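Here's the structure we're looking at; comments come further down.
Only one protein chain is missing from this complex, and each of the others stays in its spot.
Naming follows writing order (A and B), and every chain is counted from residue 1.
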Amino acid sequence: MRQGKLSLNTKLEILLFPTHFKSFILILICSLYFGCVPEVKKPVSHTDANDHLQTYAKGFRIVELHSIRKLLIYSPWKEDELLNNYVIWPDSLPLPDSLKSTPIIFTPVKRLIALSSTQWAAALQLNAIEGIKGVSEASYIQNEQIQDRLKSGETIEVAVNGSYKPELIVGIHADLMAYSPDPSGIPEVLSRSGYPLLAWPDYFENHPLGRAEWIKVMGLLLQRENEAAILFDSIAGSYNKLKNLTTDLNHRPTIFADKEFSGQWYVPGGRSYMACLFRDAGADYLWADNTSTASFPLGIEAILNKAHKADFWRMAQAANDIYGYENLRQENEIYASFEAFQQKKIIFCNTAKTAYFEKSQFEPQIVLSDFIFLIHPDLLPGYSPVYYHFLQ
Amino acid sequence: MKSLIECHSLGIGYKQKAEEPHLLFPTFDIQLYEGELTALVGPNGAGKTSLIKTISGNLTPLSGWITLFNKTLKSYSTAELATIISIVLTDRILDQHIKVYDVVATGRYPYTGFWATLNQNDKSVIQKSLEMVGAEELSDRTFVTLSDGERQKVMIAKALAQDTPIILLDEPAAFLDYPSKIELMHLLQNLVKKHHKTILYSSHDLDLVLRSADRLWLVASRKPIATGIPEQLVLDGLIEDYFAITGLHFDAALGQFILPTAGIKKICVSANGITGIWLRRALERKGWTVNTNENEAFVIKFGNNNYILENGQTVVHFANIESLITELDRYENN
Partner (left out) sequence: MKNTVSNTAKPLIFAWLVGLMLLLFVLNLFFGSVIIPVVDVFRVLFGEGSTNQTESLIILNFRLPQTFTALFAGAALAVAGLMMQTLFRNPLADPSILGISSGAGLGVALLLFFTGNVSSQTFASVDIISHLGLNMAAFLGALAVLMLILFISNKLGNAVSLLIVGIMIAYVAGALVGLVKYFSRKEDVYAFALWGLGSFSNVGNSQLPVFIISISVGLVLSILMMKSLNLLLLGDRYAANLGLNIKLSTIYIVIITGFLTAVVTAYAGPIAFIGLAVPHLARSLFSTADHKILLPSTMILGACLALFCNLVARLPGFDGSLPINAVTSLIGAPIVIWFIFKHRNFTTLES
């Protein structure tokens, strides 16, 4: 009896400890994952390549060499390492023999599996949604056009809760599958599909316009390069005009972001996309000196020390309509100690209401307007914010 | 004789769902008499532990009832029972840090208040109990460091500290070496005689109970329980009957079971006293049937510190039993 008790018990312990250990490893991996994005990527030197004008995005390049166009996708983790190196070849032209053994994407891509939302969102911006044949996590998609296509079966959900449906993937007969890369490599299920795979690390861009610029990749794939370039130029033009409003401001209010969870408070890195938005909106981000491009964890005490008297506090989350200061106080009483809380200066985006994660990537100028309006209301009189509002 | 515990039409056993209750032995009436050392004896697996559990209130009988001091056992609360019956079990105490003193002190818990604070009387009872079993030296030791014999003494001291008229012991001698068994039996006899305890202990060791118990409760699977003083049970042939194992034979003269030897090898021993007894044992161990018929082929005599083996005309002298039986082996093998 005694023996039995012991061994059962020991098994339980053995089973329990790895769980904690695993969690710890998960945190480690996650922090590595977000922590080692190179800050500035030097383009590979194709000296005689006719580079398209590209100013913000670091993760891809479209180059033309001896009239052959190539799409290069850079690894966000290893400098100068390519994740993809595709020849882009129009369907209408005969393929020269010299290219037969190189990886090729034939354009326009007619059947595309877009495993992350920003990919089909880019196609949506170019009014070319017909080519989207596969998406993932359909229950989180707010866009009605995609939802209609899912209902009619024109688009199929090929992954749910992080697990792929390999047979549905193969059944689509796609021309190309775009996926979000991570350091663990390409999932086996995807490589076995036999499709050309295109890594799409747009979320590693640390400039809002860099993220928006990925629309050019979609333009290239769909043979809508001009539309994409015009769209991007107009986005970049508006963004930079707004940015110029704040460059010479003397008064730059302080701002910090996000919340604590289980003792860990992940704050955006000083070189991150969010830090860039704060700067361009004429705010002084409290962790601007930090050199990380991704979020990093801090203890609550360190946040309190630095941000207790900050003027503004930004957070984005899905919430119900009545979510407000009282809810925040109940989550963790310490939040009420911040002056931004007491002064009701929390800049809040309810992602359940605004389709923030689907649309804002290609509307950085609107996100920036929201910030400028909330932080410096006199610069944009009469403006009505879209994504961000003060928490009520 | 006053009986402290009376079992009336008691049925012990187990019940499985939707089946007839399975009785270990037919329902029985039996009494535990005051001031006696009673042994519950029977082969392993006969149901001795179940009977002890039932009498201590730990197991509900399938039928019948038990009275304790003329009141039904059921009418006693657990707390009351704790001051009337104490038990000593084969269960091991697993805790690595518990002290001998603390184990014995638990015997006083039925008498202490909510916080189990020991008063002067409790402490002197604990001290006396330790002395009665001769374990006062052990009081500061950790229980797990004790030998089996010492543990048994300490658990008996616990039962004494509990200060109950009745003590039940389940296989108290099971893990003990021979001298410890004898010592334990002396202790139990002493508790009955000098301290007026009524004790029931179970054992499968026939030799031990025949030498120590005032009264036997003889059990065997599916047989009615027999009771009586040990000597009467032997003479009535009940011991052999209850312990019957194929191939074994109970020698009523010796009071022990022996291997039957078909009587092919007969030998005569004409020696008395201790030497005679041990010589006889050695020969029996080697498979000889020993008698006192001097007409047998082999005759052994003892004289002048020599063992004399006569086989017809041959007479050989041996200095010890070992050389004698070695020689007998040689004869046999030829």
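Following the convention adopted for this analysis, a contact is a pair of C-beta atoms (placed from the backbone, for glycine too) under 8 Å apart; a residue touches a chain by one contact, two chains touch by 3 or more.
What you see is a predicted model, and the numbers here were worked out from it, not measured in a lab.
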Check your understanding: Out of A:64, A:130, A:157 or A:258, which touches the unshown chain?
Key -> A:258
Study note, to complete from the structure: Considering the complete complex, of A:55, A:191 or A:337, the missing chain is touched by A:337
**Study point:** Contact residue for the chain not shown (choose from A:55, A:102, A:127 or A:305)
**Key:** A:305
**Study point:** Which of B:96, B:272, B:304 or B:334 contacts the chain that the document leaves out
**Key:** B:96
Practice item. Write the list of chain A residues that the hidden chain touches. Key: 1, 5-6, 8-10, 12-13, 15-17, 19-20, 22-24, 26-27, 30, 117, 137, 139-142, 161-163, 203, 258-264, 266, 297-302, 304-305, 308-309, 315-319, 327, 330-334, 337, 351-352, 355, 357-358
Check your understanding: Footprint of the hidden chain on chain B, which residues?
Key -> 53, 56, 58, 78-79, 81-82, 85-87, 89, 91-99, 102-103, 106-107, 109-110, 112, 114-116, 140-142, 144-145, 158, 162
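Please note the rule applied: only the chains that are shown with their structure count from here on.
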Review point. Taking each chain's centre as its mean C-alpha position, how far apart are chain A and chain B in Å?
Key: 82
